[in-house]
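For this depiction, one protein chain was excluded, whereas all remaining protein chains were kept in their positions.
To keep things simple, chains are lettered A and B as they appear, and every chain counts its residues starting from 1.
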Amino acid sequence: MTVVARRAPPSRDLGGTLYVFAAGLVVVVVVGGILFSVLLSAFATSWFGGWFPDGYTDRWFRAAITDFDIPQILLSTAFITLAVAAIAVVIGVPAAYVLARRRFRGKAVVQILLLLPLLLPPITYGIPLATMLYEFRLAGSAAGVIIANLVPALPLVVLLLTPFFEQIDPNLERAARVLGASPRRVFTRVLVPLAAPGVLAAALTVVVRTLALFELTFLTSGPDSTTLVVALYYAAFAPGIRPSQQIDAMAVVYMATSLVLLLAALRFVNPTNMVVRVRR
Amino acid sequence: MSAPAARHEAAESAPALARRSRRGLDPTLLLIAPAALCVLGLFVYPFVYGLALSFQPYGDNEANGPLGSYLAFFGDPRERLSIWNTLRLAVPATFIDVAVALPLAYRLRRPVPGQRALGALFVIPMTLGTVLIAEGMLQFFGPAGWVNKSLLAVGLVHEPVRFLHNYLGTLISLLISDFPAVFLLLLGYAAGIDPALDKAARVLGASWWQRTRRVTLPMMAPGIAVAAALSFVATFSVFPSAVLVGNPAGETRVIAFAAWQAAYERFDYSEGSAIAIVMGVIELGLVAAALSLRAGGYRRMRTEGAR
Partner (left out) sequence: MSASKLRTLRVRDLSKHFADTAAVRHFDLEVTGGEFISLLGPSGCGKTTTLNCVAGLLDPDEGAVEIDGRDITRDPPERRGFGMVFQNYALFPHLSISRNVGFGLEVRGVSRRESERRVSRALDLVQLGGLGSRYPAQLSGGQQQRVALARAIVTEPPLILMDEPLSNLDAKLRLEMRLEIRRLHQSLGLTTLYVTHDQEEALSLADRVVLMRDGVIEQSGTPEELYAQPRSLYVANFLGYRNLVPVTVGEVRGDAVSVAANGSRFTGTRRGALAEGSSAVATIRPKDVQVLAPGSPGSIAASVELAEFIGDGFELSADAGSGQRFIARTPDRWSAGDRVSLRLPPERLLVFPVEGR
C-alpha cells in the first residue's frame, strides 16, 4: 500500500477528542437538563410525576411579574451593573495604563493589593464591608450595593486591561508626541481608539460577573436595591410560600437575561478573560 | 500603597507624557491614585475594620477578653464543625473538577470541530451563577425530576435517589458552578505551553504515557496548583447552594453560612467578622502556598530565550 487513496487521516489522538466530546455531552445533559426543566416548569400548569408537565400556561410569569415586582428588580439590576461597570472602567483604565507603562516604587504592592480582592471570595471581605456600610448608613441602598460590587470589579478591569495596554506599542504615543500632539490629544486620538475594544470587553466582563455575583449584593442590598440573583435566592429560599412554578418563572427571567448578555459578551470577550488569570 | 508618592525610576518606559525634573513626581502616576484609594478604602480599610471588630467581642463573649469571638467559634463544637463541613465539600469538588478539566484543557489547545461552541458551552454555568444552578437543581434532581426518572426507567435504582437537601446536592452544585473557572484557568495555562515540546518528546521516542508523566504534567504543574488553589478558595466559601440544595442545619452548615448567621441572625458582628477572618486566613494561606510553588517552578523555567 504505497499509494493510499486520499481520505481523512486517522486522528492521532482519538481518545482525547472523544473525551472532549464526552465531557461536552455531560455538560449539555446536566446544564441543559437543569435549564430545560426550569423552563418547562415555569410554563407548566402543574407537573406531577410525569416526564413532561401536564399542561402549559403563562400565568406564573404574570404572577411573578406582579408578586416579585420584576420590572423594579430588572431596573435596579440594570442600574447597578451598569453603574459598577462604568465606575470600574473610569477608575480602572488610567490605573491599568500606568501599570502597563510605568515602573515605580511600590508597584508590586499596588499589584498585590489589586489582586487580593479577586483571590479572596466575596463573603470573606463582604461581611466586614457590609458592617462598615451599615455604620455609614449606606447598606440597603443602591449606592451601597454599587460600592460593594466595585471591590472585585475594579481590580478585574485593571487586571484585564494592563496586558492590553502593554501590547499597544508605546512608540505610537511617542510618534504622536513627536508629530506635535499634546498629551491630551495623544490620549483622545491615539489611546482611546486603540483601547476601545479592550475597554468594551472589560466592561462587558464586569457586567456579566456582577450580574452573577450573589454574595456582595446579598450582604448589602435592601428591598429597593436588590439584583435578580438575590431576588431569586430569596424566592427559592422561602419555598412553599409561592408555587415552585412561579419561582421557576423568575429563574427563567434571570436565565434569559444572563444568556442574552453572555451571547452579547462572547462576541467581544474571550471567555478565558472571565476568570482571574494570574499572569506568568 | 505609596503609588502617588512614588518616584519614577525607569525612563525607558516613560513616553514623552511627563518630562518634568528627573527627581520630581511623574504626574502620570497620579492616574493610579483613584484606583489605589478605592482599594484602600473599600477593601483594605473594611478588612482592618473587621479585624479590629473581631477582637472586640460582643455580648456573652465579652467576658473572654479580646479573643472572645474566636474562642466562641472554636470553642463551640457545632461552630467548629463548619470548617470540617466546608472542607469535605471543597476538597473533593476541587479535586474532581481539576481532574476532569485537565485533560480537557490540554486537548483543547489544538482545535477540535466546534471549538468555539464547546468553549461557550463550558462557560455557561459560570454566567448563570450558583443561585440559578441550585434553584434549577431542585426540579432536575428532585424526586420526580428527570434524573431520578431516567435512573428508575433504566432500572439502576428502585426508588428515587435523594440528591437534594444534603451533602450530595451541595457537592453536585459546586462541581457544576466551579467547573468553568477551573477549566478556563487550565485552558489559559495549557495554551501557553509550546506545542513543539510535545512533538519533540514524540520524535525522541516517548510514548503517550511517558510524555504525560515526563513533559505534560510537570509543565502543567504550576497551572494545576493555581487552578486548584483558586477553585478551593471559591468552593471553600460556598454559601447559596449549601442553603438551597444542602442541609444548612446539619451536614452542609458551611463556614460562610456560620459567619452570615453570626452577623445577620445573631447580629454579633464581632463573631461574624472573626469567622470571616478565619476563612480569609485559611484561603490566603493556601493561595500563597500555591503561588510560591508556581514561582519556584517557574524561576527555572522562564524561557524567554527559547521563544
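FYI, a residue touches a chain if its C-beta (ideal position, glycine included) is under 8 Å from a C-beta of that chain, and two chains touch if they have at least 3 such contacts.
The structure displayed is predicted, hence computed values, not measured ones.
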item: Residue among B:A200, B:A249 or B:A289 that touches the chain left out of view; value: B:A200
item: Residue of B:P27, B:P218 or B:G285 in touch with the missing chain, whole complex considered; value: B:P218
item: Subunit B residues touching the omitted chain (full complex); value: 194, 196-197, 199-207, 210, 214-215, 218-219, 297, 300-307
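Just so it is clear, only the chains that are shown with their structure count from here on.
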item: Distance between chain centroids, defined by C-alpha means - subunit A, subunit B (Å); value: 16
item: Subunit A residues touching subunit B - in the complex, by the definition given at the top; value: 13, 16-17, 19-21, 23-24, 27-28, 30-31, 33-35, 37-38, 41, 47-49, 51, 91-92, 94-95, 97-99, 101-107, 109-110, 113-114, 116-117, 119-132, 147-148, 150-151, 154-155, 158, 170, 173-174, 177-178, 183, 186, 208, 211-215, 218-219, 229-230, 232-233, 236-237, 239, 244, 247-248, 251, 254-255, 258-259, 261-262, 266, 271-272, 274-278, 280
item: Interfacial residue positions of subunit B with respect to subunit A in the complex; value: 1-3, 5-10, 13-17, 26, 28-29, 31-32, 34-36, 38-40, 42-47, 49-51, 53, 100, 103-104, 106-108, 112, 118-140, 144-147, 149, 176, 179-181, 184-185, 187-188, 191-192, 226, 230, 233-234, 236-237, 239-240, 243-244, 256, 259-260, 263-264, 269, 272-273, 275-277, 279-280, 283-284, 287, 291, 294, 298
